[in-house]
Structure formats: C-alpha cells, structure tokens
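Removed from the display is one protein chain of the complex; every other protein chain stays in position.
So that you can tell them apart, the chains are marked A, B and C in the order they are listed, and the count of residues begins at 1 in each.
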Amino acid sequence: MSFAARVNVTLKDGVADPQGQTIERALPALGYSGVRNVRVGKRITLELDATSPSEARALVEEMCERLLANPVIEAYEVELT
Amino acid sequence: MSFAARVNVTLKDGVADPQGQTIERALPALGYSGVRNVRVGKRITLELDATSPSEARALVEEMCERLLANPVIEAYEVELT
Amino acid sequence: MSGRVSIVVFPGSNCEQDCERSLQLLGADTTRVWHSETELPPTDIVVLPGGFAHGDYLRTGALARFSPIMAAVRDHAESGGLVIGICNGFQILCEAGLLPGALRKNAQLKFLCKWVDLRVETVDTPFTSQAIPGEVLRIPINHFEGNWYCSAAELERLRANDQIVFRYVGNPNGSLDDVAGIVNDKRNVLGLMPHPERACETMLGSEDGAKIFGSMLAHVASALKV
Partner (left out) sequence: MSASRAVHQELGLTDSELAQIEEILGREPTYTELAMFSVMWSEHCSYKSSRVHLRRLPTSGESVLVGPGEGAGVIGIAPGVSVAWKIESHNHPSFVEPASGAATGVGGIVRDILSMGARPVALLDSLRFGPVDEARNAYLVEGVVHGISSYGNSIGVPTVGGEALFEDCYSENPLVNVACLGVIETKLMHGRAERPGDLAILIGSATGRDGIGGASVLASAEFDETSASKRPSVQVGDPFTEKLLIEATLELIARGLVVACQDLGAGGISCPTSEMTSKGGTGIVVDIDNVHRREPGMEPFEVMISESQERMLLIVRPEDVDAVAEVTSRWGLDARQIGRLDDSGRLRASANGEIEADVPVDALAEAAPIYERPMARPGWLDRLNAEEPGADAPADLKEAFLAVLGSPGICSKRWIWEQYDHMIFLGTVRPPGGDAAVIRLRGGPVGVAVSVDGPARYCYLDPYEGARLAVAEAARNVACVGAKPVAVTNCLNFGSPEKPEVMWQFAEAVRGISDACRELDTPVVGGNVSFYNETNGRPIYPTPVIGMLGALPDVSLALGHRFQSAEDEIVLLGTTDPADFGGSEFAKIVNKTIAGRPPHLDLAAEIALQRMLERAATTSLLRSAHDISSGGLAITLAESALAGNIGFTVDVGDDPEHAFLFAETPARAIVSCAPGDTTVVLALAEEFSVAARVIGTVGGDQLSFGSVAVSLSDAQNVYEQTLPASLSATMD
C-alpha cells in the first residue's frame, strides 16, 4: 500500500530560534503588531510503501530519528494519509 | 482574542527541490527503499490577536503573501486554532 | 571617471567595505547609506552589496526588501538610475520585484566560495558596455542561495529581450539556463550572483570585475557629458 506522510519538524522548546525571533522583530514595521512566539521549523512531505498504516508510521518515525530531524535540538510529528 | 496559526510554506509543483532530492537519495543507503516525492518546506507557527477567526486568517494570509512565502516559487497553507 | 555611488548597508550586509574599496580604486565617489534612511543622497548608481541582510532569515532578501530605503531605490530605478545588486543584493532585488525570478538553495546544498567563469551574453547594458560579446570573465561566487529560477514564460521573455547578461560556463549551483546575472526590461537594474568587487586587483587573482564596475561608471560619466 502506498502512504503519504507529512512531517513537521520543530525546534524543541527552550532551543533558541534566531530565525523566528528575527521575523518577530520585523513584523511590527510591516504593520503587524502583537505577533508572538514566531517559530520556524520544517515541513517535509513524502510517499512510501508499507503493509499497514502502523508500519508506515513506524518507518517514517524511524526516518525522522535518523535523518529527517535532528533529535538533539528538534522534535517532530508525523501525519499519515 | 488570541489565535495560534500554523503556516506550511512549500515549493510549488514543478520547482525543483534540492533538499528533498538529497533526502530521497540518502534514504536507500539507510535501508528505506521506494520513498518518493520527498519535498521540504517550512513550517512557521505564530500567535496573534484578532477580533474573529476570519480576521485572524485574513491577517495571516496577508503576511504570507507579503512576507512568509515567495509567490514565485512557493505556495502556502494556513491552519488556525 | 568619477561617479556618485550609494552603497546601501542593511543589518547583516558584509560586502559594503569591499565594494567601496574596489569602486574607489576605479575613481568612484562612494557613500554608505543605512537601510533605515528614506532618501538617497544625490547619486548616479545604487549598489546593494553582498552579505546576509537580516541574517538571511526566512528567505534571503525577504526582510531586507521592506527596509525604508528600498522605496528610494525603487524610485531611483524608475527614474532611470543604475542599480546593481550583487549576491545578496540580487536576492533582495528579486524579492522586491525589481528583477524577475527567485534564488533557491544551490543544487548541492552547499555554500560555494570559488572562482567561476562568466560569459558576457550581452554588451547592450550599462554594466557590460566595456566587455566584448561572449567574453569570459573570471569572478568569484560566494553563496548558498544562487540557484536562480523563474517560470518558463518568464524565461522566454528574458531571452527574447536579451535580459540575460551573464551565464556561467560550467553551472556551479543548478541555476536555470546557467543564469548568473540579469537586467530588468529597462536595462538599468542588474542583479548578479558573482562578486565583481572581489576581482578588481591582480593581487587577488583577477581584474575582470573592473570591467563591470568600469562600464557602469563610464556610463554615468558619459550621461553627464550629454
């Protein structure tokens, strides 16, 4: 069976996100005041084959641990369809 | 009212994605064969104030058009909570 | 050959000093302009130098294009003044819509600092009038996001209008159609990834960059005489 996976990779809480902070500081000048907690992560989509949804999920989670995310500083979430 | 928004910024179809291709090429060596259509985009989360969900959505979409995405190569999707 | 050059400095720009030095070697009269200014001093040429404006955060050039000075740069371009965007400056010009296309990450996903050969595709611009058509210039690149892209229709238009000014000989970064530099349709705004300011002295390996800077300084000098 073929599955489509969407992976959201985000910086763990407490890890500095200079990119998000810089965007946040720039927004008021563009007329957007009060925007808070801007964090920038990655969104990865992919397709894979597996015999069951649970196998597909397990595979994608393993890929996250090994390659797609950097578990030292990043957390991830997997959605399957 | 305070809203949390999640924005997925992805490369448009047809725009080559070197990051996705690199991951796709790396996966077989890690034992994952047959993974296809790997695409890497951005996942931006933020919080903002608005008087209604529709106003919040309109504001975030405007930010996407003006700043968060580059319409030449990127598409975006907004989720609100 | 004096010409008044404004070098715009964004927070995170880092090639402004180098542009200044190389342009001064060619006799230019340079002034640095901080990005938060709303007006340019009296000027013939605006340089958007290389670097990492706003850290290149979000996308290269994405935040810089909103700097207050950019309205004045746009006015300068619209009234026919010369604008050259080098590397990060090119990225900013694309984000600002002053030049078409966008710059993606290099195909190798690596930052590349190296000498490249650039073919001059048209001498019909104020930036290349001192070059010979087809001439190959040796100038370094220095970027992670130099992989230029635009839609097929746009590319057709650029080709038809002779707006592709430089192509790489041996594509270093995956750029569409080997494009290294383009001008706008009025031909007074140039964006290019290679750094001409790094190639204006033999001691540094090449003087070919002086052809580009020299052309634009000669252009404004002759315009003055008219």
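Just so it is clear, a residue touches a chain if its C-beta (ideal position, glycine included) is under 8 Å from a C-beta of that chain, and two chains touch if they have at least 3 such contacts.
These numbers were taken from a predicted model, which means no experiment stands behind them.
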item: Contacting the left-out chain in the complete assembly, out of A:Met1, A:Ala58 or A:Ile73; value: A:Ile73
item: Options C:Asp18, C:Asp178 or C:Asp208, residue touching the unrepresented chain; value: C:Asp18
item: For chain C, residues in touch with the removed chain; value: 11-12, 14-15, 17-18, 21-22, 34, 36, 51-52, 54-57, 105, 108-114, 140, 142, 144, 195, 197-198, 201, 203-204
item: Touching residues (missing chain, whole complex) on chain A; value: 11-12, 14-18, 21-22, 25, 70, 72-73
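FYI, only the chains that are shown with their structure count from here on.
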item: Separation of chain B from chain C, taking each centre as the mean of its C-alpha atoms, in whole Å; value: 30
item: Separation of mean Cα positions, chain C and chain A [Å, integer]; value: 35
item: Junction residues of chain C - those touching two or more other chains; value: 58, 63, 66
item: Chain A residues counted as touching two or more neighbouring chains; value: 23, 26, 30, 40
item: Interface residues, chain C side, partner chain A - complex; value: 54-55, 57-58, 63, 66
item: For the chain B and chain A complex, residues of the former touching the latter; value: 8-10, 20, 23-24, 26-27, 30, 32, 34-49, 59, 63, 66-67
item: Residues of chain C defined as touching chain B within the complex; value: 58-59, 62-63, 66, 94-95, 100-102, 104-109, 147, 149-151, 174
